[in-house]
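Up next, subunit A:
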Amino acid sequence: MRYEEWSGIARKASKRSLWMVHFCTGCGAIEMPPVMTSRYDMERFGIASMATPRQADVLLITGYLTVKTLKRVVQVYEQMQSPKYVIALGSCTMNGGMYWDSYNTIKRLDKYIPVDIYVAGCMPRPEGIMNAFLKLMKLIDEGKARGWERYKKYYERYKKNQEMAFNFVKKEEKEEEKNEGD
Partner candidate 1 sequence: MHPVLLIAIPLLVAFIIPLFKKYGPSIALGALALNTGISIALFSVVYSTGTVHEIIAGFAPPIGIFLAVDSLSALLAMIINLFALINFMAIGKASEYKFSMLYLLAVAGSTGIVITGDIFNMFVFFEITAVASYALVASRKDKKSMEGAIKYMILGSLGSIFILIGIALIYSQLKSLNIYDIASRISTMDAKIKWASVAMLLTGIGVEAEIFPLNGWVPDAYQGASGGVASLLSFGPSKAAIYAIARIMLVIFPLQKVYYLVLTIGVITLLIGELAALKQENVKRMLAYSSIGQMGLITIAIAMGMNEKNAILAIFFLMVSHASSKASLFLLSDSSGMGSAATKYTGIVSVLGIVGMPPFAGFWGKWYLLMAAINGNMLWVIVLIFFSGIVEAAYFARYLHRYYGNEESFSRLTKYSMAVLATMSLIFGLLPLIYEMGLKTLFGMGGV
Partner candidate 2 sequence: MDVSAIMIKSAVVIAYAFIGTFIGLLFLGVGRKIVARVHNRVGPPFYQGFIDVAKLLSKKTNISHGWIFDLALLFSISGILLAFAFLPVGGIKLLSTDGDAFLVLYLLAIPALGFALGAGASGNPNAGIGVMRALVMMLSYELPFVITMIALMIYYDTTSIARIVELQSVNGISSWAIFIPPFMLAAAVADMALQGMLMEQPFDIPVAPHEIASGPMVEFGGKYLGTLMLYKAISIVVETTLFVDFFLGGGVIMHGGIVANIANFIVWFVLIFIVFTLSLLINTAFPRFRIEQAFTFYWKYEAILATVALIWVYWMVI
């Protein structure tokens, strides 16, 4: 059986069972427990949280990212098995938020990995997160959540951006070392 024949069923199935691995280095992590527990019980939509990216469909990035953490995010994202989706929580992921002027903040996440859904707010409330997931389901159903295909298509570009970010920091570090040397 080829993927296209499956895709109809597959989309229906995968929208109702979104397994997420959440990359909770940002403060948004605190919003997840209510979403998962009995107040807003995500599980009724078949959403469950997984321990490893191999098993997950959704990468949930909760807020602030530095260059150091970006490396890990990219690693995790590439270890996920497509079709895979990214939800970015909080304004930090859009524009660096309140850390916009820090030298090692990742301002725009989707320069580095394709983001399917941004959730605005600092922090977004659980309802927002639920909303994002419902939106994502809708997109999947319509076949519009194609971030993973974008990543495959423009792989070089994404890589270039990532390298730039990493090298920038490398340069900075070198300079610092030099200054210390003097």
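By definition in this document, a contact is a pair of C-beta atoms (placed from the backbone, for glycine too) under 8 Å apart; a residue touches a chain by one contact, two chains touch by 3 or more; residues count from 1.
Selection rule, in plain terms: all candidates are chains of the complex that A comes from, given by their letters.
Since this is a predicted model, take the numbers as computed values, not measurements.
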So which of these touches subunit A in the complex, 1 or 2?
-> 2
Listed in rising order, the residues of subunit A that touch candidate 2 in the complex are 3, 6-7, 9-10, 13-14, 16-17, 37-38, 41, 43-46, 50-52, 54-55, 57, 79, 81-83
